[in-house]
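With one protein chain removed, the remaining protein chains of the complex are shown where they sit.
The first chain written gets the first letter, and so on, giving A, B and C; residue counts start at 1 in each chain.
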Amino acid sequence: MDQPGYDYHIDIPGTTIFDGKQAMKGYALNKMCYDFNRAENREGFKADEEGWMTKYGLTEGQKAAIRSRNILQMIEEGGNIYYLAKLAGIFKLSVQDVGGLQTGRTTEEFQDFLQSQA
Amino acid sequence: MDQPGYDYHIDIPGTTIFDGKQAMKGYALNKMCYDFNRAENREGFKADEEGWMTKYGLTEGQKAAIRSRNILQMIEEGGNIYYLAKLAGIFKLSVQDVGGLQTGRTTEEFQDFLQSQA
Amino acid sequence: MAKVLGGITTSHIPAVGNAIQKEMYDDPYWKPFFDGYPKVHAWIKETKPDYVINIYNDHGLGFFLDRMPTFAIGAAHEYRNEDEGWGLPSLPPFPGAPELSWHIIESMVADEFDITSCQELAVDHGFVVPMQLFWPGAPNNPDMPRAVPISANTVQHPIPTLKRALDFGKALGRALRSFPEDAKIVILGTGGLSHQLDGERAGFINKEFDQYCLENIVSNPEELTKITRMELVEKAGAQGTEFLMWMMMRGALGDDVTEITRNYHIPISNTAAGTLLLECAA
Partner (left out) sequence: MAKVLGGITTSHIPAVGNAIQKEMYDDPYWKPFFDGYPKVHAWIKETKPDYVINIYNDHGLGFFLDRMPTFAIGAAHEYRNEDEGWGLPSLPPFPGAPELSWHIIESMVADEFDITSCQELAVDHGFVVPMQLFWPGAPNNPDMPRAVPISANTVQHPIPTLKRALDFGKALGRALRSFPEDAKIVILGTGGLSHQLDGERAGFINKEFDQYCLENIVSNPEELTKITRMELVEKAGAQGTEFLMWMMMRGALGDDVTEITRNYHIPISNTAAGTLLLECAA
């Protein structure tokens, strides 16, 4: 989707503004993740990742991001962190694990980074 | 539910204001009717009226109103006309039939009454 | 920048969809109603809008009481008219205009309107019937513009005030005119005029009040903001509150409008049917 003219966003390095454009791009991915609120859907995904992603109509880019557990790529493909957090739960990743994965740090290094800002 | 103090409503004879109080009173009834948007639910109701009403947790007053096809009583019990219209569809009642039933007129008399206001 | 060509109001009674399907244009019951539309058709053919903002009220298909928004704006690639409970056949989807939808939502939230954005939305007769009236065969009409549905709550009180509805329209107009595409936009305000479906007062119609609304919505919409919501129920009937859609449409047109055509007929089904085409100053 092209969104002419309403580009009021300022550039914030390392930050993707989850707006209508991203939300539309990521709709299928976020919908799948939203449905992970229910245990039966988490089990469905775990039993057949590929089939489950196809059922929700994920794009090739979204599927590739999930296959490679690449959080930054999921965001690039329109994923919203609140919905993705439910997927991270299935992968047994903590919020600090997810932070480390996105910033090229180990979980411990990421925790130290947080602490350093005290 | 008691709604103290916010009684801004004026009295309009023959008219029930569908507000929060009515909406909460009628929730189960309206929910059942809303679900009649789907053909499978209409069929379910037609196959077993009593069981279907119990499944949606209708109150005794709501059940009695439906059993007797009493539209005014359905409204009294919290029904909203937009949702009830879907139930009327199942009973094969037109909007003019429903108008007649509520005003003690035959359908033809009700149509004449409409026409008389031209 | 985009341009608002004008606004069109119409009733959206389900029976009209049926009459269109059966082509009952010359039937004695229907003729006085359908006679209101040739001038609208001519105007649309001449002006050829690129986008249509369809302001309607949902009647229990798109929204339920679990989540009832005051103002909802569709932001989807397409909109489907799903079964409303009567088994009516579904039409092909209406093409959406998500880039315009998001432009409106961004602009109106910045303008302090608390929008509910809808990336999926089933649309009912309130949206569909006017499309069929204005673009015969819709959505399969070569001139069919891409659509943005906007719905206001008239199912459950509290409904928005007439002032808020008019102000909504004004903010919508600002949003549309700042859309950076050289596009032509038409706005529909659908529903009304006076009618009441429920209660011992079912069948209530109020010609005098409708005429007052028709007159003022053209030249002095601010006057109508003095009407309280309970007065609106009293004078327009319980479902005549749909007149809020007309107010929303009107606010978006600006002060300088020309009335191209007007029609008023009692009754269609239980309703006083009103049609109005207002053209914005160039």
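List of remarks:
In this section, contacts are C-beta pairs under 8 Å (C-beta built on N, C-alpha and C of every residue); 3 or more make two chains touch, one makes a residue touch a chain.
The model shown is predicted, which means the values in this text are computed figures rather than measured ones.
Shown chains touched by the undisplayed chain in the intact complex: A, B, C.
Of the options C:116, C:211 or C:261, the residue whose C-beta touches the omitted chain is C:116. Looking at C:50, C:84 or C:106, the residue that reaches the missing chain in the full complex is C:106.
Taking the whole complex into account, subunit C touches the unshown chain at residues 63, 65-72, 105-106, 109-110, 112-121, 156-161, 163-164, 167. Looking at subunit B, the residues touching the absent chain are 1-6, 8, 19-21, 23-24, 27. Although one chain is not shown, part of subunit A still touches it, namely residues 8-10, 12-20, 23, 27, 30-31, 33-34, 36-39, 42, 71-72, 75, 80-86, 89-90, 95-96, 98-99, 102-103, 110, 113-115, 117-118.
Following the convention adopted for this analysis, only the chains that are shown with their structure count from here on.
Subunit A and subunit C have Cα centroids separated by 38 Å. Computed centre separation for the pair subunit A/subunit B is 45 angstrom, with centres defined by C-alpha atoms.
In terms of their C-alpha centroids, the spacing between subunit B and subunit C amounts to 25 Å. Among all residues of subunit B, none touch two or more other chains.
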